[in-house]
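To start, the structure under review is shown below, and the notes come after it.
Removed: one protein chain of the complex. Kept in place: all other protein chains.
For reference, chains read A and B in written order, and residue numbers begin at 1 within each chain.
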Amino acid sequence: MMGLVISAALLGGYYAILATGLAFMYSVMNIINLAHGALIVLAAYGLYVLGTQGIALPVGIVVMSVAMFAFGMLLHKTVLSRASGGGELLPLLATFGIAIILDNLMFQTFGADNLSLAPFVGDLSWASFELPGDIFVGQLSVYILVAALIIIALIETLMRRTDLGRRIQATSQDRATASLLGINTGRTAAIATGIALATGVFAATAMGLRSAWGPYSGSAQLLFAFEAVVIGGIGSMWRVLIGAMILAFAQSIGAAIHPQGFLIGGHLTFLIVVFYRLPTWRNAIAKFRQARVQA
Amino acid sequence: MSTLLAQNMSATHGQLTAVHNVSLSLEPGEMLFLVGANGAGKTTLLRTIAGDHVQGSGEIMLSGVDISDRPAHLRARAGLALVPEGRRLFPDMTVRENLMLGASTSREGPWSVAAIFEAFPNLAKLDRAMAGKLSGGEQQAVAIGRALMGDPVAIMLDEVSLGLSPAAVDLAYGALRKTRDMGLALLVVEQDLNRAIREADQIIVMCEGRVALRVRPQDTTVAALAAASFGQVAA
Partner (left out) sequence: MMTQSLITVTRGGATAQITLALLAVAALVLAGLPWLSGIGGSGRAVALLVYILLAVMWNALAGFAGLVSIGQTLFFGVAAYITIRLADAGVDPYVAILLAIAAGALLGWITSLFMLSLSGGEFAIGMWVLSSLAHLCVNLDPLIQGETGTSLIALNAYALETRSAWTLWLALAVTVAVLAALVVLLRSRTGAAITAIRDDEIGSRSIGVDVIRTKRIVFVLAATGTAAAGALWLASNTTFQPRAYFGVQWTAYMLFMVLVGGLGRIEGALIGALLFFVIETLFGAFGAWYLVGLGAVAVGFALFLPNGIWGWIGPRLPGEAIPTGYLITEINKTSREEN
């Protein structure tokens, strides 16, 4: 039982790290980036290629963060800035198209083989901490959870305590006024996209170390990330962490009930949260409570 | 040399011409009042000069530099500020955060958050308050402060006194007079004609997108301004 709680919490850490970039882009640019998963897989391939060249993983992470930041700025300038000017549908369509392009380009370049980053980190992927009560906890998942906490704290600090963060917020809330204050809104939005994609490198590291992945792994990662974001709700980045934890617990409980129940548990929880938030349900629940008070 | 020189400004909303060939010029330390009925094109003229309204044309010189082809944020960085209609603060950010955003122009100058709090003493205690929760007068003070934070050479203000108490209007104009004395050029859109005659160095009356009357305050009356606003040429 304790083991299940701990492993679910650690899995939640992984989902949090997956979801951060997606939530960041949604909250500051109102874009649901359907290429989020494919971009994470792209970063994982980058890390893999650097690893095979003998570059240590931490150095690879730095290199890929810079590369993905630059790619994010490019992506904004070429696609997103144009798409977001054309209403609500266009960014969805454009980012979905990009996901298809990336998935299949990666398939063509790297083949269908499932890869892992684990060989680059020695025995870290199976090393574990021993807790009192004969509970063993994988070191890797603990580090992933810690990394998730650090990344979320950094993004929160960036947004609330720095000039750049304020400019990103101003740009996302009222573009015209931000320009009148001298903010280069196009550049600011491009930087925000770059930051979102750079956080994806950490998600890629976590994904690459804990499991085998292939060119089409992106859509599953996107689905987990999105479920975590929606369950947590929009607002602070810490809500993403809560959403990720709930998703991980739901999946773990599902898996405990039925061998195939892992994903089903997550999907059902997502749907329950979405339905609970529907205004009609809320009203119905409020009325029911009122009726009970009066009775 | 004029601080702000705008020549032959025109602007359209779709197929509708909102501003038609308006020119104006402001010296350092000068306050120009733009008056006229609703829909006369005052707001559109200000937004066109600021680069916020894209369907516009005309030549804009700021301290002798041609900024006509620059986008809005580069005009702001050149020293041209606009306090927009409705103030357009960021409601979920604090007063201090709103003010600090004004410094995004990266210009050198006398203004800092401390200097703004000195000019608007009522804001000092609201430092950490959310801008969305302030009264209209306080919000207007933050909006003016935010524009000043960019250390502009010219500042345009749209509907300064709209929705404010008389005391708040007096406070705002007190601060504007100080900035005028510091050498800023001010272009003010105002409904209150008495205020215009009292404060202005020049007055322009707009009617249906055109200049209906261009006059010094000492040479005119409220009645004459009102008549010009509705397209009647004073005798």
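By definition in this document, a contact is a pair of C-beta atoms (placed from the backbone, for glycine too) under 8 Å apart; a residue touches a chain by one contact, two chains touch by 3 or more.
These figures come from a predicted structure and were not determined experimentally.
Visitor: Omitted chain: which shown chains does it touch?
Guide: Checking the complete complex, the chain left out touches A.
Visitor: Thinking of the whole complex, not just what is shown, which of A:I101, A:V146 or A:A286 touches the missing chain?
Guide: In the complete complex, the chain left out is touched by residue A:I101.
Visitor: Out of A:L47, A:I61 or A:A83, which residue would touch the omitted chain in the full complex?
Guide: A:A83
Visitor: May I ask you to list the residues on chain A that touch the chain which is not drawn?
Guide: 26, 32, 34, 79, 82-83, 86, 88-90, 92-94, 96-101, 103-105, 107-108, 219, 223, 226-227, 230, 260, 263-264, 267-268, 270-271, 274-275, 278-280
Everything that follows uses one rule, which is that only the chains that are shown with their structure count from here on.
Visitor: Where the CA atoms of chain A average out and where those of chain B average out, how many Å apart are those spots?
Guide: Computed value for the inter-centroid distance: 44 Å.
Visitor: Could you list, by residue number, the parts of chain B that touch chain A in their complex?
Guide: 50-52, 71-73, 76-77, 81-82, 84, 88, 90, 92-93, 97, 100-106, 146, 150
Visitor: Taking the touch rule as given, give the residues of chain A at its contact with chain B in the complex, in rising order.
Guide: My answer: residues 163, 166-167, 169-170, 173-174, 176-185.
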